[in-house]
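Removed: one protein chain of the complex. Kept in place: all other protein chains.
Read from first to last, the chains carry the letters A and B; within each, the first residue is number 1.
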Amino acid sequence: MTREDKKLHDVQSGMEGPRDAGGHPTKDERVVGPILPGAGEVAARPARTLWGDAFTRLRKNKLAIIGLVWVTIVIALALSADLWVPRFFAEPTFTGFGSLEAPSAQHPFGTDRIGRDVFSRVVYGSRPSLSVGVLAVSISLALGLILGALSGYYGGVLDAFIMRTADVFFAFPYMLFTIALLAVLGPGLQNVFIAIGILGWPSIARVFRSSILSVKENEYVDAARAMGASDLRIMFRHIMPNAIAPIIVYGTMSIGGAIITEAALSYLGMGVQAPTPSWGSMLSEAKALMIPAPWLTIWPGFAILTTVLAFVLMGDGMRDALDVKMKD
Amino acid sequence: MSERIRKGFAILLVAALAVAMMAGCTTTEGDGETESDATKGGTFNFYISEPAFIDPVNLQESEGTQVGQAVFDSLVAFDPITSEVIPAAAESWESNDDATVWTFTLVEGAKFHDGSEVTAESFKYAWERICNPENESEVAYHLGVVMGYDEMQDGTATELEGVKVIDDYTLEVTLNYGFADFEYVVGHPALAPVPQEAVEADPDGFSEMPIGNGPFKMAEPWAHDQYVKVVRFDDYYGTTSNIDGVDFKILADQDAAWLEFEAGNLDFVPIPSGQIQTAVATYGESSDGYTVNPGKQVSLGAEQAIYYLLINNEDPALADPDVRAALSLAIDRQDICDKVFEGTRTPATGIVPPGIVGHKPDAFEYAKYDVEAAKAKLADAGFPNGEGFPTISLEYNSGSGHEDILALVQEDLKAIGVNGELVGSEWAQYLDKLGAKDYQVGRLGWIADYPIMDNFLYPLFLTGSTDNYSFYTNPEVDEMLDEARTTVDDDDRVALYQDIEKIVGDASAVIPMFYYRHTRVASDRVIDGIYSPNGLFTFDTVELDIAE
Partner (left out) sequence: MFKYVMRRILQMIPVFLGVTLILFVLRIPGLLPGDPIQLIVGEKTLTPALRAQIEEKNHLNEPAYVQYGYYVSNLLQGDLGESYQKSRSVTSILADKFPNTIRLAVAAILVEIVVGLLAGIISAVKQYSFWDVLVTLSTSILVSVPVFWLGMLLQMLFGIKLKQWTGGALFLPITGMGTPPDIAHLILPAVTLASVSTAYVARIMRSQMLEALGQDYIRTAMAKGLTERAVVFKHALKNAMIPVVTFIGIDLGALMGGAILTESVFSWPGVGREIYLAVLQRDWPVVMGGVVIVVLIVMVVNLLVDISYALLDPRIRYGGAAE
């Protein structure tokens, strides 16, 4: 490991206990490395017991369950919006200027400057957020797992090359790089997927690589190799199941990070474009109206906060359940 | 023990917060507290975005010009409401009979902020500085009419042949052709005098902290992206200002400026879209649209600018004036103003906007909404109900919201049976298309450099003028335009321009769409502030209520 790895390791080694390590990659403008516990210290136990235990433990974690329930609700609202929003609330369309209305029975979250129902827009705004969360993290996972696996399993020059490239990516402040990339790709939801996805792989690759390194040296891997198993077989049958736990935890938390990043990009006008509602762009429109119409600021922000928090709590719970933690 | 930690923590937080808030108070209110008089003094907090230049040598956009106007005085100034020429650095001036030679008499004893004297030489030096190609000025064209301009631009001369210093207080300017409105040209803030010694001692320093002859002097160099601070110049030759100074606070976005206004930290800001009705209800509307006073704080007056549709007069389908009149009559301008601009534009009834000397309402006969008349005109032209009329292209530069406007135009035209097709292109490419006559109907905005009718007629309708993108040609109009320029009598000249506007309007050479309007609001401590039709705020006469 390089010094940076050691340093991160130091930071991580401090994290333990149920709620103290929110490995939440997107802070204001940067990723201070994956603050994720115990990448290297996964308990190498037979797979079946691990998952079985994990489920039992997850069920006992109240906060994680709350997170899970909230995420489920948000997803359900997002998917079913077309079915019920238009029936109960005014169609989110242009009605004219000067139509700012305070929250009422008809418009529970009030209306925006051109008379659109804010509640409907917050519900519809969950769509870009959730889809970015899932799709961008999938892109990161795909890239990160492949590169991390290559790096960790084969080592040598390939490892050095991939890890140096990851260093280059880490050298950029996160938000700055995202914006530079979007400047080239152009704004829009699709490019937000790509940008967040591309920039997420190095963290995943690093985490996965160190998991693999720690699992690789186990006797059962040696045994499999002695029995003449192919690389792919060893990878999928023996290494993956034992190295994947940190990735699941990290992936869950990354969804929260991707949602915040999407909101930030839309707030800066580089993400989802008007008139499509998104939480970030709604906040951007709310800027000048904070005083006369605080509901425009409060609700979309609240939606981001609770959704991200739900993913963080879920991630925390999974981390504990999967026993991904420092031995200390 | 942890009890103590807890207390310490709380005390620290409270202390930090308290210190912070005290600091907050002193910074913003300190300015006013030094003065005891309720109506004199105070610092005006004026919002601008980052200017391109504040040095007259390249004073071009609104933000820099706003600063330049406070720091510099040109030969003449404009009445902030009527836009008429009034004396400034020159106390009087006259031209010869064909308006080719102009003599300006300067105010004696006027001083620059560094104490040196403002003389005719200062003007000659400043103008030559602008025309010197080495200085890469983008505003040199203002002096294009002055004899010797071309020679300076191509580097064959180092002096403006047409500018002569008769004595310290007399400046004589010879033009290439008669131009009776030249007195308006010299009112442009870029044509202000500069002190030669100070400029030559430190040219870069001068651009950051210009030394002018205006009512305010720079207090410190321009802090880029932060502020420009000017204070009252007590040796000003005119009436010294009522306020202590102006802090031009530079903010990159208008939403932040609006918040600062609501927090009481800015005195004059643009109103964000969606807020205009509310602002009028809360702060009250200025009675004349320009003068702001407590309770009448919102300025919604017309600006000296117009948004118009171009018609390719050479296009076979559009060569018939009746067709063009029909198109003009078919457009519901008020509807577009309401839908797209929230009432921040007013329907145009001519090409010359209000606020220009000689503006006449309803100058264009067909610049109004009348579907029946439109249908009749179209029938006169041989296309009853639009039958047989080809589909025309409606072109615009993309990315600036023009699509919404032209989409509404498209709907209006459909009502009289004319089909249009929207075509957007990038700005540069768009201008190329216009210049190549490769369009049928397009759009442009036109903003006055000086508040004169010539500015809206000569460049737009003279045969062969580069800005005549509608390719209107009328030898009679060409002749009248030249005649007007050399007509020295103000009333005769304006009457001539009004005739020209009528002829052009009867031919529907272009379709006037909207006049731009101000959308700004002042704080309740601004007394008699005037936000001119030219988009510049007048600091000379404003007062601040600092009695708190």
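Just so we're on the same page, a contact is a pair of C-beta atoms (placed from the backbone, for glycine too) under 8 Å apart; a residue touches a chain by one contact, two chains touch by 3 or more.
Note that the coordinates shown come from a computational prediction; the quantities given were computed from them, not determined experimentally.
Here one chain is not drawn; of B:Ala256, B:Ala317, B:Leu422 or B:Ile527, the residue touching it is B:Ala256. Interface note for the absent chain: among A:Leu147, A:Ala258 or A:Ile304, the touching residue is A:Ile304.
Listed by residue number, the positions of subunit A touching the unshown chain are 1-3, 6-7, 10-11, 13-17, 19-22, 24, 27-30, 32-33, 35, 164-165, 167-168, 171-173, 175-177, 179-184, 186, 256, 260, 263-264, 267-270, 280, 283, 286-287, 290-291, 294, 297, 300-301, 304-305, 308-309, 312-313, 316, 328. Touch with the hidden chain on the side of subunit B covers residues 1-2, 4-6, 8-9, 12-13, 16, 20-21, 23-25, 27-28, 50, 52-53, 136, 223-227, 229, 247, 249-253, 256, 259-260, 262-266, 426-428, 431.
The criterion applied here is as follows: only the chains that are shown with their structure count from here on.
Those residues of subunit A lying in contact with subunit B across their complex are 96-98, 100, 113-114, 287-292.
Subunit B contributes residues 254-256, 258-259, 262, 272-278, 338-339, 342-343 to its touches with subunit A in the complex.
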